[in-house]
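One chain of protein is taken out of this complex; the other chains stay put.
Take a look at chain A:
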């Protein structure tokens, strides 16, 4: 077998494999540990945590759609203190690499969360989720507003200083994704997570009302993959030096390779894990083989390969 350097880096964080859970799709990792050792993937991106315990939205929270699903969870979670007391130590004990995802309702809440993470050991990076669609006020989706996005990332960067890499998770539900990406990078983001779910709705034709308790939800799964590939491609073209975690419907090694070729330095797997708890392991193996088959000796050589002109080869 040909030797392949499968590792990737985001800021100063090194990961032995480019495969991650997507935030909100693996809880805090504990549930998947029965199916494979968590240390065998690149890293666990934990479910976005807020300052306080949050019950989330009423049920129904889910609707399966063609090649995808809508979810409307509403950031249910234990709050940062309980999360740091229970979940992070568990992941560290499992020797998993940990990216903690945070979400806030205000710029200040993000900074408060960042302050709590500053002295926690065993964390590789912070994902700043500024794009969860399941909040009451769409005006509060920071990632839909370039200025608000910039202020959140700036606040987190100032709070944690220059050490932990910051990954900003952005929404595809914007007109000009590249300008928002440039804004958060200028404010101090080391990497980008692209894309969060796409806002959608299903109406129950029997009740003749929106199916989800929260009315709208986030669409995920293979249905949104072309949107994600486009987003990664556009942002990588504009910001070729910025590592991107590509996500949105990755369900096979081939899908993961598409993201890498578009410009992602790593891929996150979300909805595919719902359908198959060992999806990440299968995708990892398939991606490795596809890279070897194409003659790459490192993952990094393949990142953004789709941007090269044919003549340049």
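What we mean here is this: contacts are C-beta pairs under 8 Å (C-beta built on N, C-alpha and C of every residue); 3 or more make two chains touch, one makes a residue touch a chain; residues count from 1.
As a convention for this text, contacts and distances are computed from a predicted model.
Comparing "Xanthan lyase", "Phosphonate ABC transporter ATP-binding protein", "Dihydroorotate oxidase" or "Cytochrome bc1 complex cytochrome b subunit" against the UniProt entry of the hidden chain yields the protein name "Dihydroorotate oxidase".
Interface note: of A:11, A:68 or A:104, the residue touching the hidden chain in the full complex is A:68. Of the listed residues A:146, A:188 or A:213, the one in contact with the hidden chain in the full complex is A:213. Among A:122, A:146 or A:277, only A:277 touches the chain left out of the display.
The omitted chain makes contact with just one of the residues A:172, A:222 or A:263: A:222.
The omitted chain makes contact with chain A at the following residues, 24-27, 30-35, 47, 55-62, 64, 66-69, 71, 73, 76, 86, 90, 213, 221-222, 251, 271-278.
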